[in-house]
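Excluded from the complex is one protein chain; the other protein chains are retained at their positions.
Chain naming follows the written order as A and B, and within any one chain the residues start at number 1.
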Amino acid sequence: MEWAVFVPTAALALAGGVGVIAARQPVHSALALLMVLASLAVSYLLLAAQFIAVLQVIIYAGAIVVLFLFVIMLLHARSGEGPREKLPRQRAEAYVFAALYLGVLLAAALGAAAPLASIAAEFGTAQQVGESLFTTYLLPFELASVILLVGIVAATVLGRRPPEHAGRGKG
Amino acid sequence: MVWPLLGWLTNGLIGRRLSRALAGELACVTVAASFVSALGVLLAVRPAGATDAAVSIVIPLFRWLGAGDLWIDASLIIDALSLVMALVVSGVGFLIHVYSLGYMADDPDLPRYFAYLNLFMFAMLLLVLAGNLLVLFIGWELVGVCSYLLIGYWFARPAAATAGRKAFIVNRIGDAAFLLGLFLLFTQLRTLDILQIRDGAPHLPEGVRTLAALLLFAGATGKSAQLPLHVWLPDAMEGPTPVSALIHAATMVTAGVFLIARLDRLFLTAPVALFVVGIVGALTAFFAATVALRQYDLKRVLAYSTISQLGYMFVAMGALAPVAGIFHLVTQAFFKALLFLAAGSVMHAMHDVIDMRRLGGLARPLRWTAGGFLIGVLAIAGVPPFAGFFSKDLILEEAFALGLSTGNFLPYALALVTAFVTALYMTRAAMLTFSGRPAEAAAHPHEAPPSMLVPMTALAALSVGGGLLGARVAGEPLVEFLAPLIGVKAGEGAVVHPPAGLLVGISIAVALAGIVAGIAVHRGRRDPALGAIAAFLERRWYIDDLYDAVIVAPGRALARWLAGPVDLGIIDGAVNAVGRVLAAVGRAARRLQTGYARQYALGVLVGTLIIVGYWMLR
Partner (left out) sequence: MVPAPAYLALSAVLFTLGAVGVLVRRNALIIFMAVELMLNSVNLAFVTFARQHGSIDGQVAVFFVLVVAAVEVVVGLALIVDIFRSRETVDIDDVDLLRG
């Protein structure tokens, strides 16, 4: 029964992944990414991570991809790649090493795999994740908020229009 | 309750002296204050000292450095020896500060001069009060630096700058030996605390004791200008005359003697080292005295006489009589400072003319100076009522006693001959300078200002009366004061009592004979030494020339060789080669930095691939 759900989602995720890196237009990449994210959210549900699945949809699909789309629209003119490949061997090398890497990763991941543990019904609920966050991981949690703040400030500063007299030195 | 208070008072004064000294008056005041406080400590200690055998007050300052089992506490020691030294240093130092006010009045760089002088006073007091050999070494090095600075005070004169460097380098040889001695003591005793070394030294193996004592003595020869490291002192006379008086006659050069007295137990239990000390002292005394016969530079004569007198002190040390050595140290500080100040006064009057052949007939215009100089001459020659007589006689007696007990009469014989020669050359110097026709008609000699005369008078008084400190007729107060602490005789020396009266008679006769001979020779207008010997003496036994030939010339050649083929060819070549290789590597590596982020990313990927692969395959 679960296989019936898993196989299509995994296929969708893989297709989306290929789409992200193969699409000619950034918009298509973004849509493919959205597809991957949605598929992964389904996988999370299968893995008893309801809360994470919800977060995945809200934050990634809802916020990040939308942000990407905004930027793509903002830069729509000449946002493609330049006509000339400056690194002629890069592509071949990338494929070779990526293949090697995949082998290593698979070996590592499968080596670490084990039978699934039996879990309680409330595993992965918002309540359980929240408890862990606010007890064991309280300090990292607070630090995460600091990081978010820093990100906001950085984005604000970077996105500010440079003052007229300062020329285009900003950034 | 009183000790720490007084100790802190002294310290405060020492510390204050470091930063100030902007004006001469201030310098004088600070030195005077430290003299007064040293006197206060002395008065406070005395009653206690009468009852206790050896009072040593240790004032720990702070734990200086600690590493493993190396713990070094900076501490001061106040006992009879350090008090006597502190009194002499600060007392004579104060008088010379006052003198400097007059002597250096025209110098444009006065604050620098007094700053050096005060730094020197601080360092010297640190040296004599040190409770730890490392602290002592700090003081030791500091006085060396001050000496260097003050010798080269007129650095615009090449001779002064060279002399300063010479003093520094020669001292360095001795200091290296001193440091080695310190290391040896530390590895054996695991401490550098002076009191602990005093207690521990007798238990060391014989060989270690001897080696340590010899190494420390080598350091002392450097500082105290003994053979063969004496060569710097005569050249040091390029410095201002008060400096010569203070550093190179009265205080710093006695540091070597003080060091031996400080570690008397180490030396007294190392007979071989003591033997060497005595022989070197005697040889130096004789050598320097003979050289002084043929010098024409008044200050150089005094410098060689200083070397000679220091030799006497080492003879005393070698004769198991540190007390006598310290006694002579004290009196020598008085009359040698007096002589130098008088010489400075002559220079002051004669516009820095110092060649005795161009001087003469100064007795009349410079009455006070001449009187002071005369007292100094009588004192150094060892004529009875004066200070030098008592101390020198004590040393002679001890040397004789050593001869009786060990059969080694060489120090005594040399010392006696030296006494004769000393009287001879000092008389010669005095006659050349002060009697006869006025040689320089052009100069108009004028008597020194009061600020110079008053210290001279005070020193003259001390030269006359200072001997009473250790004179038998006065009950030998200084000896009594010091004896409980240092110079505990090994026992065998005290058995034989020399015929004191006879010896005293001999020394007086020798001194008077020397003076008479000096006058006679001067009257006869002949120089006292003969032909070849004269040349020999004039070249200072060729020791400087020997050094030139044996050390300096090969050193130059080596330096030239190093500078030429070695430095240019090998070292520069190596440096350039390194540079070229790096440049080549840089050019190659530069190609790696393409500026293409994707290539970097590929590098990252390969890197992680290697790391993960390594962990997997491990």
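We take it that a contact is a pair of C-beta atoms (placed from the backbone, for glycine too) under 8 Å apart; a residue touches a chain by one contact, two chains touch by 3 or more.
Predicted model, so just to flag it, every value in this text is computed and none were measured.
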Hidden partner chain, residues of chain A it touches = 2-3, 6, 10, 13-14, 17-18, 20-21, 23, 26, 29-30, 33, 36-37, 40, 43-44, 46-49, 51-52, 55-56, 59-60, 63-64, 67-68, 71-72, 74-75, 78-82, 85-87, 90-91, 93-95, 97-99, 101-102, 105-106, 109-110, 112-119, 123-124, 128-129, 132-133, 136-137, 140, 144, 147-148, 150-152, 154-155, 158-159, 168, 170-171
Ask   = Since one chain has been left out of the picture, which residues of chain B touch it in the full complex?
value = 589-598, 601-602, 605
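By definition in this document, only the chains that are shown with their structure count from here on.
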Chain A-facing residues of chain B, complex = 594, 596, 598-599, 602, 605-606, 608-609, 612-613, 616
In the complex, chain A residues that touch chain B = 86-87, 90, 93-94, 97-98, 100-101, 104-105, 107-108, 111
